[in-house]
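A single protein chain has been omitted; all remaining protein chains appear in their positions.
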Amino acid sequence: MINVLFFGPVVERTGTNSLQVAYQSGMTLQHLRDELAAQYPHAFEIVCFSAVNEHHVRDLSMPLLDDSEVTFMAKFSGG
Amino acid sequence: MINVLFFGPVVERTGTNSLQVAYQSGMTLQHLRDELAAQYPHAFEIVCFSAVNEHHVRDLSMPLLDDSEVTFMAKFSGG
Amino acid sequence: MKAAVRIQQEDFSQDEEILALKASSKRMGGIATFVGCARDFSEGRDVSQISFDAYGSMAVSEMNQLRSEAIAKYGLLDARIVHRICTVTAGDNIVFIAAGAEHRAAALEACRWMIDELKVRVPIWKKEVTPQGETWVTSHP
Partner (left out) sequence: MKAAVRIQQEDFSQDEEILALKASSKRMGGIATFVGCARDFSEGRDVSQISFDAYGSMAVSEMNQLRSEAIAKYGLLDARIVHRICTVTAGDNIVFIAAGAEHRAAALEACRWMIDELKVRVPIWKKEVTPQGETWVTSHP
């Protein structure tokens, strides 16, 4: 399973702060993003950043491992 | 009378922190400086700034008024 | 002593943080700090409250990374970063950054770099409560 987390402005649009997606061999971050963006198009309008296991990932072609924690995040506004 | 003040590193070289100089009509800051520099050459080696009545004065041709408070100061090192 | 990098609900004390920062070295000649606080007005709207959401574990890890990078990049003697996650009103503290160095230029430059970087790489989001309702903030003025 891939554990997906959402925060702040994205949660407001997905209605949930976490969900699980079945892991498939060869799955990349781009595949996961496309699948979720189709499901939550309004939320993904504001997604700017992705993280895998708490690290920023800019290259969406990155292959995912099973049990990864993946986050799709809006622009930050801390500080 | 012109009241002359010295501080910090300059006092160390003049041996005094204040003295009085007789006022003369037409006297400029340059005249006063020359008179004191002749008297305390070692102190005036490190004098960088002058102030008259607590204001920085860069133009030594400034005429002095009687009863002025004049300071000849070394480079600052506060902060 | 409290950790040099923290996310917490409660307010922080600048005096305590500076004391902790100084404890790392007797060669510290300059300490620059930045405190971000809640304003009662933002982009033309009154703001009565600000609340936050954070990806806590990643935020702390990014803040630690930021601190280490600042220490290396500017040759700091020490640095601290504290971010509150709670609900605040006008005047309340939100974030604290401190950089200590032998001389002032490094401390001042590092402090500015850390707050600028924090804003673009630490996963924290701000929601403003205004008379028109609640709005997540997504721009960096």
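First chain written, first letter: the chains are A, B and C, and each begins at residue 1.
Throughout what follows, a contact is a pair of C-beta atoms (placed from the backbone, for glycine too) under 8 Å apart; a residue touches a chain by one contact, two chains touch by 3 or more.
Please read these numbers as outputs of a predicted model, since none were measured by experiment.
Counted over the whole complex, the shown chains touched by the missing one are B, C.
Seen across the whole complex, the unshown chain contacts subunit C at 13-15, 18, 22, 26-41, 90-91, 102-104, 107-108, 111-112, 115, 141. Annotation for subunit B: contacts to the undisplayed chain at residues 5, 7-9, 11-12, 46, 49, 51, 54-56, 71, 73-79.
Rule of thumb we're sticking to: only the chains that are shown with their structure count from here on.
The distance from the centre of subunit A to the centre of subunit C, each centre being the mean of the chain's C-alpha atoms, comes to 26 Å.
Distance from the subunit B centre to the subunit C centre is 47 Å, each centre being the mean of its Cα atoms. The residues of subunit A never reach two or more other chains; the list is empty.
Listed for subunit C are no residues, as none touches two or more other chains.
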